Structure formats: structure tokens, C-alpha cells
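Structure, as C-alpha cells:
A single protein chain has been omitted from the complex, and every remaining protein chain is retained in its original position.
Labels run A, B and C following the written order; every chain starts at residue 1.
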Amino acid sequence: MIPRYTPDDFAELWSASTRYAAWLSVELAACEVMEADGRVPAGTAAKIRSLNLQLDPMRIEEIEKTTRHDVIAFLTHVEELAGAPARFLHLGMTSSDVLDTSLALLLVRATDKLIERCDRYIDALAKRASEYEKTPMIGRSHGIHAEPVTFGVVLAGHLAEAKRGRTRLSAARREIAVGKLAGAVGTYAHLTPEIERKTLASLGLEPETVSTQVVARDRHASLFFAMASVAAGIERLATNLRHWQRTEVREAEERFQKGQKGSSAMPHKRNPILSENLCGLARVVRAAVPAALENIALWHERDISHSSVERMFVPDITTTLAFMLDRAAGMVDGLVVYPEAMKHNLDQSGGLFFSEAVMLAMIQKGRPRQKAYELVQQSAMKAFHGEGAFLDNLLADPAVIEVLSEAEVRRCFDLDHALAHASFIVQRSLAAKEG
Amino acid sequence: MIPRYTPDDFAELWSASTRYAAWLSVELAACEVMEADGRVPAGTAAKIRSLNLQLDPMRIEEIEKTTRHDVIAFLTHVEELAGAPARFLHLGMTSSDVLDTSLALLLVRATDKLIERCDRYIDALAKRASEYEKTPMIGRSHGIHAEPVTFGVVLAGHLAEAKRGRTRLSAARREIAVGKLAGAVGTYAHLTPEIERKTLASLGLEPETVSTQVVARDRHASLFFAMASVAAGIERLATNLRHWQRTEVREAEERFQKGQKGSSAMPHKRNPILSENLCGLARVVRAAVPAALENIALWHERDISHSSVERMFVPDITTTLAFMLDRAAGMVDGLVVYPEAMKHNLDQSGGLFFSEAVMLAMIQKGRPRQKAYELVQQSAMKAFHGEGAFLDNLLADPAVIEVLSEAEVRRCFDLDHALAHASFIVQRSLAAKEG
Amino acid sequence: MIPRYTPDDFAELWSASTRYAAWLSVELAACEVMEADGRVPAGTAAKIRSLNLQLDPMRIEEIEKTTRHDVIAFLTHVEELAGAPARFLHLGMTSSDVLDTSLALLLVRATDKLIERCDRYIDALAKRASEYEKTPMIGRSHGIHAEPVTFGVVLAGHLAEAKRGRTRLSAARREIAVGKLAGAVGTYAHLTPEIERKTLASLGLEPETVSTQVVARDRHASLFFAMASVAAGIERLATNLRHWQRTEVREAEERFQKGQKGSSAMPHKRNPILSENLCGLARVVRAAVPAALENIALWHERDISHSSVERMFVPDITTTLAFMLDRAAGMVDGLVVYPEAMKHNLDQSGGLFFSEAVMLAMIQKGRPRQKAYELVQQSAMKAFHGEGAFLDNLLADPAVIEVLSEAEVRRCFDLDHALAHASFIVQRSLAAKEG
Partner (left out) sequence: MIPRYTPDDFAELWSASTRYAAWLSVELAACEVMEADGRVPAGTAAKIRSLNLQLDPMRIEEIEKTTRHDVIAFLTHVEELAGAPARFLHLGMTSSDVLDTSLALLLVRATDKLIERCDRYIDALAKRASEYEKTPMIGRSHGIHAEPVTFGVVLAGHLAEAKRGRTRLSAARREIAVGKLAGAVGTYAHLTPEIERKTLASLGLEPETVSTQVVARDRHASLFFAMASVAAGIERLATNLRHWQRTEVREAEERFQKGQKGSSAMPHKRNPILSENLCGLARVVRAAVPAALENIALWHERDISHSSVERMFVPDITTTLAFMLDRAAGMVDGLVVYPEAMKHNLDQSGGLFFSEAVMLAMIQKGRPRQKAYELVQQSAMKAFHGEGAFLDNLLADPAVIEVLSEAEVRRCFDLDHALAHASFIVQRSLAAKEG
């Protein structure tokens, strides 16, 4: 989390205040359930709630310097502020009951924010995909002109991918919406499954099937992967945008803002720096996945090695992805598209991309595939090396004309036919639930 | 894929013969649909099927040396064997239509095998978790004795984790059960969505929402992550087994086979080498995830950079996980458990793990938490340093006895009470669908 | 960089003030060289230096909101403060000349701090390795008792590894002590190699052999790897400490500070939390290596995708490693060692670890290796299963006594002999330059 890449709501979400507030909410939720159970005097939680405690993160950290234990420091501070009733908090609980349950609360909140942003990104892609549904451009494989596509189809591909990313975020949300109130080693030694169930339900969470001291870390790894997969989808779009914006291609570019300077040395430059930034950030998000996987194999009923990883990567990675989604949505919204440049590039191939249609026509006339391939390649290679146009070369080749009439050859050179299914594809992507 | 870690069925699955057979099955499935569509003479596929072609991988590789293109080499070979009808294969298709669709076929098969193995691993865990449902052992956090658990609860935790892994494999199976027959850039220029839909349906696959030249690679990344998460769960079990088998702990160990030698120098040693092996293999499986994520951002309508990664890691990682699941299931089946050693270790703590019960009892008698904590810590620390037993120290401390009667103190030292919910936990894990 | 894991000097090093001060130092160094060259009026740099500018990071960021270019914002702010002479700064330079050269300055400073800390860690290990040079403990392979070592030898192994880490940091320091003043695409279009050489020399840096717009990123990847290798060495020590501190082993433990609480629920617990924390942080440091490697393949004369990765990971990872080294050095200094516990654990094996000596003695008397192995294994396995002591079993076995006299058998059970080379090993490690 560096300010440059931190949306305000994530700065707030991962602040010390929010964290301690979440801890208190877990303690109070548990306290209320224990009141009903008779373990704690009725009204304890209500009394503490009524005080509307203003927890002081600085004070808690000061106490922690002595106790070297964050939850004990927190409880000490709550007792400082709330007095006697506070002693009934945390009864029979272990630190991780609070920590992991509130981590679940915060991760659910973070994931909801990510899903919401993902929806905005999806909407932006859907809008632009519709807009350019029928705008032809050259499709490229290996960076080389292949056959025509439409820009809408291309964006629809990114849209479908974004929807799959969203589906993975949703699945991961279910995986991490899990807390525990099961005590030091997960046995409910001083608690009951019932207390846990009710407390977690009041917080919108499910109980861990089998806790150790903590909630199992494969759940968190799933969330990290889901985030990395969304980031990789954005990286693919950003990489493509970088290609589109190349000087030689210039089919689309990032919105260049008034006053923005592209280079301290070259005033005329307009660089796809948002896209490049997104590519870098995708590496950052991806980097956390192996660490999250290494966090799974905690020893016995838990060790605390995962904690430092999470202290750094939980805020960092959720925040970075939030920033990426904001930026990506804005990038799509503001994308400047040059259909005429797309047309221009498409035309440069001199119809070479119709070679397959010609080949297929010859096969359908009974020529063996390899023979047809060679015939077409001859005319194509000549054109590629500047000797005549592809269509002319074909028409001038007796071996071709022996098989296809001029009209039949010309019929192969039909862009509308090549793109006849573009709208179908775009519509399928728009309609898809999960991409 | 090295022979040492390759189950026979995976050696078969990833052989050249199986691959070319899958290609042929895709070509023939498409051919049949195109026959119905009138594009290809009726009976073409049937004619080729009737020849029961014996494809020769060596011959295909020989042809590829000239063509430098594997699918063309394959088609050339099919034409060598099947003659004229073969020229109607691959009509309007691009190499990736065959390659990605058959990759989907093979990955589905691989994933089904993994799920099946995962089920065996789950069954093994379930059986042993039931068996030791009530066998007490000391729970450990940070490697330090904490409070009692049962061995069944511990295994139930691994069981729940394995079920979650299985759920992720199933979800990933849905993600990769997707093929494409959409031509060079995904536009169905010489095909139709209908031909694709029917062909894929006959192969048990869904069509990609929006193809480029290939099926989107975020799908494959999901499968790699699902595999890594299963591997990490096995790693956690293997790590715990390595702890249990330590000379000083010896609560459980791997089955030691007749004739097996533990060390070339130390004849008495029995080492948890299967578990250590599994820990290493989990690193291998994990290593593929970042590469799979990097594969997503292909350029434009595709580049072929993902291919070399997949040629190596698709067989390697699916096979390694299959081997891990076999080994892990066998390890659980054969696990030699020493309940008396568990009892012995549990007793060594001198009941220190009942400290929390005592503390809670004092809090319930109205003592502030911090005060209760200090009182208990005094007696505990004495015992920890060899001065008296914990229970005796408590009973000898006037400040304790002022709060709790001797009977009340003794009541805190109750193992059955501490483990009262163990069966509930094990049963919940057994019953859980998704862990 | 989160406060919890950030040493003060690293907070300072990666502050905005330090960054802008470094930029200014590069601009002024270049300016002085250009004055000598006649490109800039003599005395320009001196004039600016004399103003002792107080750069205001907040103001620079404000300007950047308009320019969207950090170096231009910086230069604008310098001109605000320094007036006319400032316009001669940055002459013929490109942003990256400033950014990459000052990044080199800061990374050199960071690496020097890491090396210094590494030296403190090395010193701590050397001191304790000497202290326990002859303290016997059981060596363990696979977590199972093997043959005796000394605790000094074990620490000497960590020492040698730390020295190798230091060597890698030094090598990486040379790799990243490289700047550039070569203009927009590295061609010195408006500068000269001579200006670059002199400017960098005055800053303690070498020129990049061939710049693009930036210094090559394989250099930075080397530093990230060197850091990860040091972190992994610490992880190995921390992992071992976690083993030593286990309840059943308790051969050494982390210093437990007055007032520290091990657990909110279990007052008696003393957990190796520093070591576990270090294991987690090693994962974080390791996580950056793949991202640093991905940063290498920038497009053409550069893209800016590496920048976001470095904005996050350069401060994060250098700082985290500094924290780790501090913590590791303190951990070693404060390590509480229990030689009597080591002796106790060693004795528990009943001399089983002398089995190899017995086997070798039999081989030297001419018995085939496999036969000797089996004879020893018999007595060992009995002892292992509680039937008699190993030595007694051997002496009671006629097949053994046929080969070795009682005196010869007893001579094999000699701890001093087994550890005769321990001091040599420790001294070799202390003396080693590079581990």
C-alpha cells in the first residue's frame, strides 16, 4: 500500500482504526451470544456499545510494546476505556478467534469492493464492445496480420475474461467468509459450536469446518489466486492496448489528459503509461500467490509464520487490485479508438487474409489440401514480397484459374462474409453470466 | 514427468499416441457435423473410422522436421494412411481448433483422474479420522504444547481441506472443459457457431464464449492453481507427519516396509521420506502457477509463448499431483499411530494446558482477566521450570484458593470436558460436502 | 513497508524527501560536469547549492497532478524555489537519467545498510558458534536422531551460509552501482559518454555498458535474488530454532522478555514467534524475485511496467530484509541454550547412533557390508522397540562377538571420537571469507 496506488476506501479499510473496530465487533457479537447462554451477565455488550468507545490505535501499540501480544494489548485498552464490563469480553476465546474472524470480516468487505469495481470494469467493457461490435480490424496471431475481426469481438473477449475473474472472486468470497470461535486449538474447550454458529451468523460468516487455532489458509490462497487471475486479465487488455497504441499501429490509445506531458525530453510523445503501469502491477499481484500457498502448511494446530505475510500482502494486494480495476475501467471508458486506422491497417494486407477462403474453395472443388495450400502460398508469397497484389496474382495463375472461375475467386474476398458472426459473438459475451 | 513419479495411466495419457488419437477424434467429430451440414461428403468420417488408423508418432515427427508445423504434419500423415477422404478433414479449421479442443479433452481426462484419486485420499482420511475420533493428543501451537485435541480432529482438519481441494478441482474442470472450433481468429470465418456447438457437445465440451485463435488461458491457470492448492494441503499433512515421526515425538509414523533401509550408514533409522518427498513435490506443483498466470496475457489474437510452458508443465504437474495423491492416500492408509505415545506426550505437560480453564474459572468468580492471568502464570511458570506440579502449585497458592475451592480447581483438570466436542467436529467434517 | 517491520533508517531512506534529495544531487552533479564542459554557465550548481533548497514533497505531488510526470513536477518545483539557474538543470537529459541514477544511489545505500546488518548477524553467529564449539547435541536427519554433532558446528553452518549471502549482496551491490546519463534512448544524443562518466564517478557509480532509456533490469533482479538468498538462510536458522524450542525438544529458545505474554489463553506458553515471523517474511522477500525477473524484458528502449513493481517492492523488500537481519541478529545474541537438554536428548538414543561405527568395525574385520549392516540392524531394532540397550544387545549377539571383541565393541561407543573434528569445522567456518 503506497499512497500512489491506494484508493481512499482501501486506505480506510486497512487502517488501524478499522482493524480494532472489527476486533471489537467480534468481541461484542460473541459477548451477546454468551449473554443468551448465561455465561456472561446480561447487558454486558449493550453497556459497552452504549459507551461508543473511541479506541486509540496509538495507545494499543504502546501497550503492545510491553505485552508483545496485540490482542492482549487491545483488550487491556478496552478495559481502560470500558471498565468492569470489559472483563467479560473474550471469555473462553483465544486471540485467533478474534483475529481470524475479523480478518474474514475485512476480507469479505475488501472482496465486495473488488467485485463492485469488477462490475464497473465489466460494464465499461460491455459498453465499448457493443459500440464497436461491427468495426473491422485485422486480427493478429504472433503479431502478424491474420484474418479480420471486429474491435467489438476483441473487447468482448476481454469482457468474457473479466466475467470469469468476477466469478472467481465470488467463489473466493464464499471461501473466506468463514470465521471461528473454537478456542486455542479448535476444540471448543471453553466454548461451544452453538456459540460459534450464532456469533458468526450475526456477523454474516460461516464457521470453519475444522479449525485449528486458526481458519485454514487454503481459503486465503484461493482469494489471492482469484485476485491474480483478475489482474492477469487486466494485464492482457493492457498489453493489447500497448500494441494498439504503438506508433506504427495507432488503432486505439489511452485518453491523454490536458496538461499531461508524455516525456520530459520529447514533447510530442503520447505513451500508454497507464497500461504499462497495469502490466507491472499484475506482476505484483501475481507475486503474492506462491507466498499465499506457502502459508497453507502451518505446523500442527498453527504457527504464526503466515501472519507477517498477511500483514503485508493482504492490504497490499487487495488494494493494488482495487486500484487496477479503477484504472482499467477508466482506461476502457476513455479509450480513444481510431476505426479509420483499423481500416487502414486492414487494407495494408492486400487481402492476403482471404487466402484461407481461396484455399477452402479449391479444396471444395476437389483439390487436395496440400496442393491448394501450395497454390495459394505462391500467390501470397509473391504479394508479400511486393510482386503484384494477391488477388491479381491468383487471377493470373493458370493453375488457380483451372480450378476456380474469376467470380469464384473474387467471392472469396468478402469482408462482410468473414465477419458475419461478429455480432453473435459479442452478444454471447454480453449475455454470458460467467464469461 | 520422470518415471519415478509417473503413474502408469498418466504415462499413457500424455503419450504421443494418446495426443494424436485425441487430435483425430476432434477432426472426426467436426467432420461428422460438417457432413450433416453438407460441407463434407456424407460418410467421410465413417470411412476413416472404419480404417481404424494406426497413427505413427515417429512418422509425424519426421514430417514435422520439414513442415515445422505439428498439425500440418499430423494431417499429412493421416492423408498418407487414409487417402482421399482425409482431405475433407480440418475444413475451415485452424490448428488451434484441433489443439485446444484436444487439450481440453485431455485435461478433462486428467482432472477426472485427479478427482478420482482425491476421492481415494479423502476416503483414507475419513476412515482414519473416524478411527481416532476420540484419541487424545496434545494440540500444539508454535510447536509448543497448547491444549488437548484428538488425533481424529486433526485428521478431520486435513479431510476438510482435501474436500475443499476437490471442490476447486471440480470447479477448474468446468473451466477447462471448453473447446473451440472458431477458426484462425475466433470469428467462424469458415465455420459456424452451430458446427462448433455440435462438435464440442459430441466431445463433452462447451464452446469458448469468445475465442481468439485459442481458448483463453485464464481457464488453464485456474486448473494449475486448483492443483497447487491440493498439493499444499498434502504438504500440510506431510509436514505434520514429519513432526509426529520425530524421535522426540514419535506419535505416528509412515509404514516402514520389510526390507526397506532407512540409511546406508545408520541401520536403525526410520525416516519419514514419503512425507518429505511430498513436501518437495508440493513446491514443484506450486512453481507452475506463476508461469500459468504469465501465460494469460497472450498478444492480440494469440501468440504461441504459452505452448512451451504447457508442453512441459501440463504433463509434469498433472502427473506429479496424481503421484502425490496416490502416495498421500497410501501414507494415510498405512499410517502407524501410537496412541500411547500421544498419551505420554500429553501427560508430560503436567496439566499445564488446563491453565486456561483455571483462569476462566477465576474470571467467572469475578476476578479481572489480567489478575487471573497473572495468578495462573505464576503457578504455571514454576511448574514449567521444574518447581512442583502445576495443580499442586495452584492448590498451594493462597491467592488462588481465596478464589476457587480445591474441588473447583480440580474440576478444571478434566480431559473429557476439554474434548467434549471432538466427535461433533469429526462428524461435521465427515458430513461436509465441500470441506 | 509497514511500520511494524520498518527500521527507522529505512523509513528515512525511502521517504519522499530522500528521494527528491537524491534527484537533486544527480541534477547538480551533472550540472557541475556540464559547467566544466561549457554547456552550462559556470557557477550554476554552486548557486543552487548555496540556496540549500528545502524541497517540499507535497508541492511536487500537487504539481504532478497536472503534469502527470514526476520529474517534470520536480523540476518545476526546483525552478519555483531556485529561479533562473534552475533552467540549466536536466539539460539534454531524460527523466530516466535522473531516476535510474538516483535509484542506483539509493539502492547502493540500502545495500550497504544490508551488508552492515549482515555483518552484525555474522558476528552474532560467530560468537555463539565459538561458544558452543564443543557442546554435543544429537544431529538429526529427517527429524530423526542420527549421529552426534555439536551445537557450535550447527551454528557454524548457519554462519557459513550467512557469509555466502553477504558475498552475494556484495556482488549485487557492484551490479546495481550503475547509473546512466545517456538521454532518451541511450545514445547520448544531447550528452556525451564523458559527461556521463564524470557525473557518475562523482556519485560513486559506473556507467551502464549499453543503456536503453534505462539501466538494464537484470541488475536489479540480481539484487532481489541476493536478498532472497539471505532471507532463505535466515529462514533455515529460524526453522531450526522452531524445532529446538518444541516442547519435546527444548534444546534452545528465543529470549522471552519480561512482561511478554505467550498466549492470551495459555499463560505458560513460550512460543518461538520471532522465528516464525522470520519464516513468513522470507516468503515475502522470496515473492519479489519472479516479479524482478519479469521486469527484465522491457520493450524496445524501455517501457515503464517495471516502475510500479519497483515502487512497491524496492522499499518493501530492502526494508523487510533489514528488519529480518536485525531480528535474526538479536535472536542469535539472545538465544537461550540448554546444553543439559541437548545432553539429555542425545542420551535418549541409547547410543544407537554408534551403529555405524560398529558396522564399520565389522567391515574392517572383513565382513561384507550388507552382512554387517544386518547384524547391526538387528540389535538396533530391538533397542528401538524397547528390547534391551543397543550396546547390551550387541554384546549378547554371538554373531557380533564372533567378529568383534567386547573391548572393540565398546570402543565404538565413543562420543569424543565422534566429535573429534568439530573444532576444525567451526574454525574453518570462522576463518572463511565467503562461507
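In this section, contacts are C-beta pairs under 8 Å (C-beta built on N, C-alpha and C of every residue); 3 or more make two chains touch, one makes a residue touch a chain.
None of the values given here were measured: they were computed from a predicted structure.
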Touching the hidden chain, out of C:183, C:272 or C:315, is C:183
Among C:22, C:53, C:289 or C:352, contact with the omitted chain is made only by C:289
Interface with the unshown chain - residue positions in subunit A = 138, 140-147, 242-243, 245-249, 261-263, 265-273, 276, 290, 294, 345, 348-349, 352-353, 355-356, 359, 373-374, 376-377, 380-381, 383-384, 390
What is the set of subunit C residues that contact the non-displayed chain in the whole complex?
-> 39, 75-76, 79, 87-88, 90-92, 139-143, 146-149, 153-154, 156-157, 159-161, 164-165, 168, 171, 175, 183-190, 192-193, 209-213, 216, 218-219, 221-222, 225, 228-229, 232-233, 235-236, 239-240, 243, 279, 282, 286-287, 289-290, 293-294, 296-304, 356-357, 360, 363-364, 368-370, 417-422, 424-425, 428-429, 432, 435
Provide the residue numbers of subunit B that touch the chain removed from this figure.
-> 2, 4-5, 66-69, 71-72, 75, 90, 93-95, 183-184, 242, 257, 259-266, 271, 273, 276-277, 279-281, 283-284, 286-288, 290-291, 294-295, 299, 303-309, 311-313, 315-316, 320
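Here is the rule we go by: only the chains that are shown with their structure count from here on.
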Would you mind pulling out the distance in Å between where the CA atoms of subunit A average out and where those of subunit B do?
-> 24
Subunit A, residues touching no fewer than two other chains | 75, 90, 183-184, 279, 286-287, 290, 294, 299, 303-304
